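Here the complex is missing a single protein chain, while all its other protein chains stay put.
Entry: subunit A
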């Protein structure tokens, strides 16, 4: 999980903190509950409080347009949170980040049409209903290709228009191009 603004980045290394919490290596921070205490209490409120405190501006001219990046939300399910608790967490984050602070939330989730993980699919489908922009990334159905690494489909809420691009991941950036128009083809 990461919070960003023009002034810098704030990281919460969830997996590392999770291990510290599970094996008791994390020191108590002046009575502050751990953001990941939901592992034992199934309550994501502490995690939301951490997000809220981290993004709330200290002065009026800082933290303009904050961005909350969650990588990835499916891990919360794997750590024992229920699907509804995860959706409630996202709801609270939307209220604070999007409505109050006029920022954005970017969430990574995993989905598969053949998936039998009903909780994860519920979270993914719910997020699709609540999102303004959906990017659906997948590999090519024809298999591996060294010049085209996959395709991304994106569509916006209110409009059922899907646009598809192919992409190639390079060392420091990603190039996008229309289907069938990669440099290797042209």
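Side notes on the structure shown:
Keep in mind that, in the parts below, a contact is a pair of C-beta atoms (placed from the backbone, for glycine too) under 8 Å apart; a residue touches a chain by one contact, two chains touch by 3 or more; residues count from 1.
Note that contacts and distances are computed from a predicted model.
Per UniProt, the protein behind the absent chain is "Elongator complex protein 5"; the candidates were "Elongator complex protein 5", "Trafficking protein particle complex subunit", "Geranylgeranyl transferase type-2 subunit alpha" or "Sm-like protein LSM2".
Looking at A:84, A:108 or A:169, the residue that reaches the missing chain in the full complex is A:84.
Contact with the undisplayed chain is limited, among A:17, A:54, A:111 or A:182, to A:111. For the chain left out of this panel, the touching residue among A:9, A:133 or A:153 is A:153.
The chain not displayed touches subunit A at residues 45, 83-84, 87-88, 91-92, 94-95, 98-100, 111, 113, 121-122, 124-126, 128-130, 134, 136, 138, 141, 153, 157-162.
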